[in-house]
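I have a structure here, written as structure tokens, and I will follow up with some questions on it.
Of the protein chains in this complex, all but one are displayed in their positions.
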Amino acid sequence: MPDTDTKASTGPVQETIFRRNMRNFVGNRLAFGSALVVLIFIFLAIFAPLVAPHDPAETDLFRRLQPPAWMPGGEWSYLLGCDALGRDILTRIIYGARISIFIGAAVVLVATTIGIIAGLAAGYLRGWVDMVISRVVDILLGFPYLIFAIGLMAMMGPGLINIIIALVYKEWVIPCRVVRGETLVTRELEYVEAARALGASGRHIMLREILPNILSPVIVVSTIRMAHVIILEASLSFLGLGVQPPTASWGAMVSDGRAFILQAWWVSTFPGIAILLLVLAINVASQGLRDAFDPRFHE
Amino acid sequence: MSLARFVERLLQLIPVLLGVSVIVFAMITLTPGDPVQIMIGDQIVTPEQEAAMRRDLGLDRPIHERFFAFLGNAVQGDFGQSFYHRRPVIDVIKERLPATIELSLVALIIALVTAIPLGVLAAIKRNSFLDRLATVGSLLGVSLPGFWFGILLIMLFAVHLQILPVSGRIGYASEIEPITHLLLIDTLLRGRVDAFFDALSHIIMPAITLGLPMTAILMRVTRTSMLEVMRQDYITFAEAKGLSRQKVLFRHALKNALIPTVSVAAIETGSLLGGNMIVETVFGWPGLGRLVVESIFVRNYPLVQAAVLFYAVTYVMLNFFADILYTILNPRVKL
Amino acid sequence: MSAPTDKTLLQVEGLRTVFETRDGTVCAVDGVDVIVERGECLGVVGESGSGKSVTFNSVMGLVRSPGRIEAGRIMFEGRDLRALNQTEMRAVRGRDIAMTMQDAMTALNPALTVGEQIAEMLEAHDKGLPSGRNARRRAIRAHSVKMLGLVGIASPETRLGQYPHEFSGGMRQRIMIAIALASMPKLLIADEPTTALDVTIQAQVLELITDTRAKLGMSVVLITHDLGVVAEHCDRVMVMYAGQVVEQGRTADVIMRPKHPYTKGLLGSLPRLSLRGQRIEPIEGQVPELIDLPAQCRFYSRCRERGPECLKNIEMRDAGNGQTARCVRVQKELAT
């Protein structure tokens, strides 16, 4: 409601808006802190060999399930303890960031893009396009996902790219369904009808008129799904179809460590916390960014 | 919903089921791994014995012949024999499917009854402590792997507090003549309140574990769409009418805010159904998911084919209900 | 400013409504006074962001966080609305003061039938409804049908069960008015009731408001961009600019002899003879940002008549005949 009253008053020059938004974002300490956390994770992932205290593949059976440093039997050089093969958990979390961030980001990005395009096309063009896309979505959704993934992985063999493909296969239908539903509603709204009456092209209407208005639920769902993707990768590991050893991924670490949860909780808990921290940070930061940049959220 | 609409919807099942059949069959065909070799395991057999087993399982026939035989028989409700159970797969599935459906439904209900109020509350009290807590909680919900969270629950409630059983669906002492095959309902229909609570105590941990990620996602969706809706003119107008706070929130806002929640819930129920294998394993839940995954690993083709079809039908039916709900919530969209 | 009389229905004094934003406090309404007499129609004119909607949302108690009313009195029939609690205020909203919004498409709930949306208004302000459940339902239905008939909707019986999207734009506007009038309010605030409509339908809707006003004897506040509408339908007019009232008086006086340069600007941009249907043309320049305004005439930067004497706070000045304006020149004119 205050929108109409304040909108007219927002500044004139593009650059200052950007600067002010940036200032707002930085001013939002929680969001800014979260963005820093995300950046730190990315930094750790990129410079893992320089940052990590040990070699991620270096096994030492005498350190099998060694507890974290502050517990009896721990050592400060192995801060978070060791896994079942005596590998340093902190090191593997740092290296695991590479795989998990890559898988999470790649899957969500690709899946969301495909989903948005397909969903817009289905919802806006309707007719046979909608028919075909909706049926494909139905088939994929009706097909139990883990079974599909197992089949796919069995067909294509294990490997990082294949994991991503298997995950994208499932993930794209969700933004697609959401976008289609929203588009169906939005396309009937008057401003879209007006644009159509003015002779705007379908592409223009879809991308300029409809998309911006339905993006925010999609983004919210996507950021939260990134956590889901990292966990799904863990499920594949649970079934023995995850990344190949000795590569560390957070999902695989949690999955492998679950067997020891009664005896050595740290093996699966620390990678679990890493997942949580990253997902939390991505979420808060993205919400902060949206609040700062999306005029609809200005207050 | 008109009858014509209903029939049309049923007809839509056909391409879906056909598509699913083709995919599952193609997958089986293209995936290496020989059921006979796996079944023989660590034994010595003569080539004749091996050929006989292959013949018994119907694997000596060419692929296209097997596919059409499968389709033809499936139409008549015959899905063949499970390689391992040596019984019609339809029987095996019928025994396991109710447990999976019951678990999924309870998880869905738990997710809905916690996610919607929490999402609404978080939206109304936006940026409050409660909102932040709900946000962190929901992210925790999606970030925790089910197998990990499930074992934690077991440790707490079954081992330390000893108030809930570790696994299973109902105690051995409770014997319930099945009606719907859903124990929570059957126990009540039979008037066995003790058995009902027994079944409830078994299902509660797996259902929470299974429903947790869904709760988190639905809560986020509800919160966002509630915020979106609360900015709408019709909410201001409703307030201008002098309606009570409850009426504004629940009659005007929530009804519209639930539209995306319903469509996401319908999709997520699909993954709930297909993804509960892990929860079933952790809690020893006698459902179909675990059985199907094991069947894939041993290439028990008839069971995998039939189970996938059953999943697809269940999923389509669920979506059908979601669609009905959708039209109730949103009269603008005609099915 | 005239003193309140028995005829005064609504009197707002020194209303100040602000919005907290990250960039600072936006003072959307800054010291606004309004008087609405019983049975009269007050036109409120101004550009977007001039504070007209916020002023009347404040009256309705509909300013939501991060906005708040900082100062001022809102007297309705001798009661201070700001002193009422939530429940009491709800009883005022809808029953005593009703409101219609600019776009009926967005103001009507898409998920509820028209009948439901009228009925809940009646339910909320139980005005002599029978107590039995069935009798009550029948009474509500009968009244709803009557209201739809009143706003000129054909076969209202069947229409009650339909959803807003099944109506045309003009129809929706009528329905919204029917809802607003359902409880026979003493004051109707019509926020740009015609902006979203075709020209021909605009006229019908305005006729409807004027007719029912006469029939029900209520007062109307007509918020609009359209001076023609004001000229035809309003007894008095109030011009707002940048959160302040800059001029007010009897419609004929203001239109014939505008005192404030802003009003003149608005009128100057219009062809005299056919005021109706014309939207006010924006005057060159921009409305100042409503944050940390300097103590000076707010129209200063756009005013053709500005001078050094304008660089201070300007009070409303009496131009005679009940007409007032917020301009230093008004005094001068009177002096000469």
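Miscellaneous remarks
As written, the chains take the letters A, B and C, and residue 1 is the first residue of each chain.
To be clear about the criterion, a residue touches a chain if its C-beta (ideal position, glycine included) is under 8 Å from a C-beta of that chain, and two chains touch if they have at least 3 such contacts.
The definition used in the following text is that contacts and distances are computed from a predicted model.
Protein name for the hidden chain, per its UniProt entry and selected from "Membrane bound protein complex subunit mbxL", "ABC transporter substrate-binding protein", "Sulfur oxidation c-type cytochrome SoxX" or "Sarcosine oxidase subunit delta family protein": "ABC transporter substrate-binding protein".
Partner chains of the missing chain, restricted to those shown and counted over the full complex, are A, B.
Only one of B:D198, B:E228, B:E268 or B:D323 touches the absent chain when the whole complex is considered: B:D198. In the complete complex, the hidden chain is touched by one of B:A74, B:V166 or B:L188, namely B:V166. Only one of the listed residues, B:P15, B:G137, B:G284 or B:P331, touches the absent chain: B:G284.
The chain not shown here is touched by just one of A:L239, A:V254 or A:V284, and that residue is A:L239. The residue touching the chain not shown here, chosen from B:L11, B:I44 or B:V75, is B:I44.
For chain A, the residues touching the absent chain in the complete assembly are 57-59, 61-62, 64-65, 84-85, 153-154, 157-158, 239-241, 244-246, 256, 258-264. Within the entire complex, the positions of chain B that touch the omitted partner chain are 32-34, 37-46, 49, 52-53, 56, 81, 84-88, 91-92, 95-96, 99, 147, 150-151, 154-155, 158-159, 162-169, 171-173, 175, 193-194, 196-198, 200-202, 281-287, 290-291, 297-299.
Here, only the chains that are shown with their structure count from here on.
When every chain is reduced to the mean of its C-alpha atoms, the one closest to the centre of the whole protein set is A.
Chains A-B form the pair joined by the most contacting C-beta pairs. Of all chains, the one whose mean C-alpha position sits at the greatest distance from that of chain A is C. Chain B and chain C have centres, each the mean of its CA atoms, that are 53 Å apart.
Mean C-alpha positions place chain A and chain C at a centre distance of 48 Å.
Among all residues of chain B, those that touch two or more other chains are 236, 330, 332.
Shared interface positions of chain C, defined as residues touching 2 or more other chains, are 57, 62, 165. Within the complex formed with chain C, the residues of chain B that make contact are 232-234, 236-245, 247, 251-252, 255-256, 329-332. Contacts from chain C toward chain B in the complex involve residues 57, 60, 62, 86, 90-95, 98-99, 101-103, 106-112, 120-121, 124-125, 163, 165, 176, 179.
Taken together, the chain A residues at the contact with chain B in this complex read 1, 135-136, 138-139, 141-148, 150-152, 154-155, 170, 173-174, 177-178, 181-182, 184-185, 188, 216-217, 220-221, 224-225, 227-228, 230-231, 234-235, 238-239, 251, 254-255, 258, 261-262, 268, 272, 275-276, 279-280, 283-284, 296.
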